[in-house]
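These notes concern the structure reproduced below.
Apart from one protein chain that is not included, each protein chain of the complex appears where it belongs.
Letters A, B and C mark the chains as written, and numbering starts fresh at 1 in each.
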Amino acid sequence: MNAITSPEVAGRTEVRVQTADFDVGAEIARLRAGNASIGAVASFIGVCRDLNDGDRVADMVLEHYPGMTERALERIAADARGRWDLIDILIVHRVGRMLPTDQIVLVVVTGGHRGEAFAACEFLMDYLKTKAPFWKKEQTPDGSRWVEARADDDAAAERWQ
Amino acid sequence: MNAITSPEVAGRTEVRVQTADFDVGAEIARLRAGNASIGAVASFIGVCRDLNDGDRVADMVLEHYPGMTERALERIAADARGRWDLIDILIVHRVGRMLPTDQIVLVVVTGGHRGEAFAACEFLMDYLKTKAPFWKKEQTPDGSRWVEARADDDAAAERWQ
Amino acid sequence: MLNVLYFARLRESFGLDTERLDLPADVGDVAALTALLRARGDAWERELAPNRSWRVAVNQDMAHPDTPVRDGDEVAFFPPVTGG
Partner (left out) sequence: MLNVLYFARLRESFGLDTERLDLPADVGDVAALTALLRARGDAWERELAPNRSWRVAVNQDMAHPDTPVRDGDEVAFFPPVTGG
């Protein structure tokens, strides 16, 4: 009967900062390929909206701190691995100019069970939003403005401490 | 400046029970198409593992109660809409024979903000696992067996009450 | 007449996925219907014993022992669910 004897495939952590868009289906398929110990895939996509704080947003430019950003994301991922039993962590964050409906960020967490994958995915987003050096500048009908940090993002990150 | 004046696109609830596999990327793209009010997309994929309760799993057959299953999923989705401000809810659950690494279930929730999308996605999975009439039968080296309901799934669902 | 459905382990144990059942006058709720089935003995007595875990739905809604059962209803017996 012992039909399936796939070797345990080790998980990986992958962090990318890029101007190019990403393909959610392809990213998830690549993580999962050949790993039959994955039972749960939790993922999150952050998307550029056409409205923020009551104003129309025509486009958005995302700036980052090259080097420190990748380092911060690697650290956030390592922190998640210390808290939960996970298989893969993927974080892809775009920089540059984006329009409403454009994808901004992707976080995918795979694991044996759903509770840990969900928790880690939300934790990664909450930490990324408060600890990774990215900044958004929006174009609105009144001109361009730097997006202000939000108190509820700080509160979301503090839940995990 | 008023470059973007996309009309608000109404969200939808979609529930499907099917033998065919699903394409996560295509499903998410379809929900998001043209809706610039979506800022957050939380999703979950449940996958068939090659190991359960310490035994190798060669394949799995998923049985359901046609009619009641769709009704239960629609009710779970309506319950989520009563708790959070969401845009789209998609639930796709497969039935029939599945092998390790095959996708079993997909839940996608879109919304304006990530906190609500995450909460609703996890809630839907927790409720689906305890309230929707699906049953799994596994093939292991010792023969076939019906999977037993798990106490921690009940506990996960009770958190939301 | 009731339409009674069985799923998963119960379907296999009973060797039956559906049956039409004349509703006796003294059977008015899920508890009484379960007792009627249990009285068939063998797998019925074993699977529907008080120490086993099973669920009942009436007209596709989850039911309790005191949920009424009426002529024309669809009643389903099944194990705790294990989807997802």
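In the analysis below, a residue touches a chain if its C-beta (ideal position, glycine included) is under 8 Å from a C-beta of that chain, and two chains touch if they have at least 3 such contacts.
Because the structure is predicted, anything quoted here is derived from the model rather than measured.
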Partners of the unshown chain among those that are drawn: A
Of A:15, A:57, A:80 or A:132, the one touching the omitted chain in the full complex: A:132
Per the touch definition above, residue among A:28, A:42, A:105 or A:121 touching the missing chain: A:105
Candidates A:62, A:108 or A:121 - the one touching the absent chain: A:62
Positions on chain A where the hidden chain makes contact: 46, 62-65, 67-68, 71, 93, 104-105, 125, 128-137, 146-150, 153
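Convention: only the chains that are shown with their structure count from here on.
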Chain A-chain B separation of Cα centroids, rounded to whole Å: 20
Length of the line joining the C-alpha centres of chain A and chain C, rounded to whole Å: 47
Numbers and ranges of chain A residues touching at least 2 other chains: 114
Residues of chain C touching at least two other chains: 84
